[in-house]
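A single protein chain has been removed from this complex, and every other one stays in its place.
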Amino acid sequence: MSVRRGADPGTEGIRSARDDVGPIPRKNVGPVAWFDIRKRGLGQFAFSLNRLTGLGLVFYLYLHLAVLSTLFRGQEAWDDFLGIATTKAFLLLDVLLVFGLLAHGLNGLRLALIGSGRGIDHQKALYRSCQVIGTILLLGAALHILGGD
Amino acid sequence: MAARTTDATTSAPAGRSRTWVWTAGTGVALLALVTIHMVAHHFVVERMGGLRTYEDVLDYVANPVMFVIECVFLVVVTIHSMLGLRSVLFDFGLSDRAKRLTDRGLIALGVLTVAYGFLLIGVLASRA
Amino acid sequence: MSARSAPARVLIVGGGGTGGALAHDLALRGVRVTLVERGELTSGTTGRHHGLLHSGGRYAVNDQESAIECIEENRILRTIAPGSFEENDGLFVAVTDEDMEYLPAFLEGCAATGIPAQQLTPEETLRLEPNLNPELKAAVRVPDATMDAMRMPLRFFATAKKNGAEILNYVDVTGLIVQQGTVTGAAVRDLVTGREARIDADIVVNATGPWSEQVAQMAGVDVPIQPSPGVMLAVRGRLCNMVMNRLHKSGDGDIIVPQRALSVVGTSSWKVEDPDDLSVPEDHVRRMIEEGSKLIPAVRQATFRAAWSAARPLIGTKEEADSGRELSRTFKTIDHAVEDAIEGFVTITGGKGTTLRGMAEVCADVVCTKLGIEEACRTRETVLLPHDAAFTGRAVA
Partner (left out) sequence: MSAETQTTRRIRVFRYKRGDDEHRYDEFDVPVSERSTALDALRWIQLRQDPTLALRHSCFHASCGTCGVRVNGREGLGCVTALSDVSGDTVTIEPLANLPVLNDVVSDVTPFMERFPEPHPYIRKSEFISEADTPDDVDAYGRFEDCIECGICLSACPVAATDDTYFGPAALAYAQRMLEEARGADREALLDWADSEHGAWRCHASFECTEACPSDVRPAQRIMLLRKELGNRKKEVSS
């Protein structure tokens, strides 16, 4: 091999090309990654569900406050609302609300426990317990809400 | 010891453990408050679905114990919600400036929410 | 040759332990160093070794030159790389009557080479290492230790970098530039960008271990190197705390090194032409289990974690290398100006992980003599930076 020796081209080119940071691969586009539970564990499921139900409950809070504004407008407006609110379809949404409260609340209790150093090696068992308790309570609530007629 | 060289140490909003403690604390309080709220509204009422009539609602908020509980519930649920939203928004990896703006925005939203709620409860209680 | 206004530049080919230690040594002597490695640092042989900091006991009978190198470097590395070793010592364990016949020669060898050796009774040994074969006859305690095969060498790179050496991984040497009998640099390809470049140097050092013959051939010279792979086996569980060696003439599967929550059993030995093309023969893996379980019976029940091969650079011609194991484990610096009438080209090869600093010192002396640099070696007393500085460039006070 023979290359004519001139000014030293050096390694500047190599180094400067590496100064830029390469693209960062992500498992999913932005916040979708929070809810991507494919090939993930129970903890990720709990986190995803917690986030989903949390956002859902905030949405419900404002919906609830908006609906209650009908109370400002007196009895008639309220009775109109009650007419819709006591339909089967609407009551199913109430069951969904209870589900959200139970999922978020019980998992929140679990997070408060492990976040303060309690039962950290049993986080999965804790979550399973939450699921069992939550399911029982949800069934009870659903029977009560839907079984009124 | 130096921490990492990014903006970690210079991060402006001093949240740290306080936000976690508040989220957990309000969360535990909500377990009780939501239970009371739900039971009082849905499970002690005989009617299907447990929803109250207009008069029932007015009587309910006029009860001083319920009035206080509902007010506390409103404040606690708003704090918990705002902290939850903050945690979600901060997970986008916001800049320090965006974090400060987010904090201010959420405080404003929270204050508005509580003010609206108090107004609602107050007006209804006065109608009873 | 161009007039030298800038400091002399040395291009090191090969980012293994030897290259890293050499870059560190030369950087301390004020030499302008560029090191290129075609993969990640320590990806060739260095990072794959069993992580044993030799006391030299392994070579005390048959290869005393290597044994002396080992015990000297063992002491130096502990002082310049604190925190990189589990100071767990090692045992040479006699399991059979035949092993016992080897014991006197072993103790004599250790005495002759200055390796502290303390003979233990079977009871004392089992108290220290309850998982050992209960049939053991005797054991000798020596200052072996466990190291991290990658992170200990990385400290040399980290320190070299801080002292101005340019460390470029993922840069492949595609050819050496030879002009009128002098190596004047290398043609390289940056594997990160695909870009081609030329790196000029006053001296090119070939520190490519078992690949050194391939690289030397780019300059048209031969290096008597026999790539000799060995199989190692990692099982789950820490079966011992000290490094276990079988007390006999080196053979297959006679070393067990505890490494984190793993135990590494090694090694076997054979010959190959191309150190890139290594297989992991299944019968060698079985032999590791077979032989290893003679030292620690639990090896047989342990859960398999990994089996792999690493190529040693043994010095010797093909004829000498009938069996890889007969070749000396010492190292050699070859100034090709002397041996092959090629200027500006030095090869450092052979040796082992434990002696990386010593190899670098000898090689740096040769390089500095050629460059007319009179700085003395300072690597014996310079404490190394932590391993992660090799990536972050952070210098710790």
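The letters A, B and C name the chains in turn, as written, and every chain counts its residues from 1.
The rule is short, and it goes like this: a contact is a pair of C-beta atoms (placed from the backbone, for glycine too) under 8 Å apart; a residue touches a chain by one contact, two chains touch by 3 or more.
What you see is a predicted model; the values in this text were computed from it and never measured.
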Omitted chain's touching partners, listed by label: A, B, C
Of C:87, C:101 or C:196, the residue in touch with the unshown chain: C:87
Full-complex contact with the absent chain, from C:156, C:170 or C:345: C:170
Residue in contact with the excluded chain [from C:75, C:260, C:300 or C:378]: C:260
Positions on subunit C contacted by the hidden chain, ascending: 39-43, 46-48, 51, 82-89, 127-128, 130-131, 146-151, 170, 191-194, 232, 234, 237-242, 258-262, 264, 276-277, 279-283, 305-308, 310, 386-388, 391-392, 394, 396
Residue ranges of subunit B at the interface with the undisplayed chain: 1-9, 11, 13, 15-17, 19-21, 87, 90-93
Interface residues of subunit A (partner: the chain not displayed): 17-18, 20-28, 30-31, 33-34, 38-44, 46-48, 51, 111, 114-117, 120-121, 123
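Here, only the chains that are shown with their structure count from here on.
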Length of the line joining the C-alpha centres of subunit A and subunit B, rounded to whole Å: 17
Inter-chain centre distance, subunit B versus subunit C - centres from mean C-alpha coordinates, in Å: 63
Separation of mean Cα positions, subunit C and subunit A [Å, integer]: 51
Of all residues in subunit B, the ones touching two or more other chains: none
Residues of subunit C touching at least two other chains: none
Interface residues, subunit A side, partner subunit C - complex: 1-3, 5, 8-11, 13-15, 17-18
Residue ranges of subunit B in contact with subunit A within the complex: 20, 24, 27-28, 30-31, 34, 38, 42-43, 47-51, 53-54, 57, 77-78, 81, 84-85, 88, 91-92, 113, 116-117, 120, 123-124
Subunit A to subunit B touching residues, read off their complex: 30-31, 34, 51, 54-55, 57-58, 61-62, 65, 68-69, 71-72, 74-75, 78-79, 82, 85-86, 90-91, 94, 98, 101, 105, 108-109, 111-112, 115-116, 144-145, 148-149
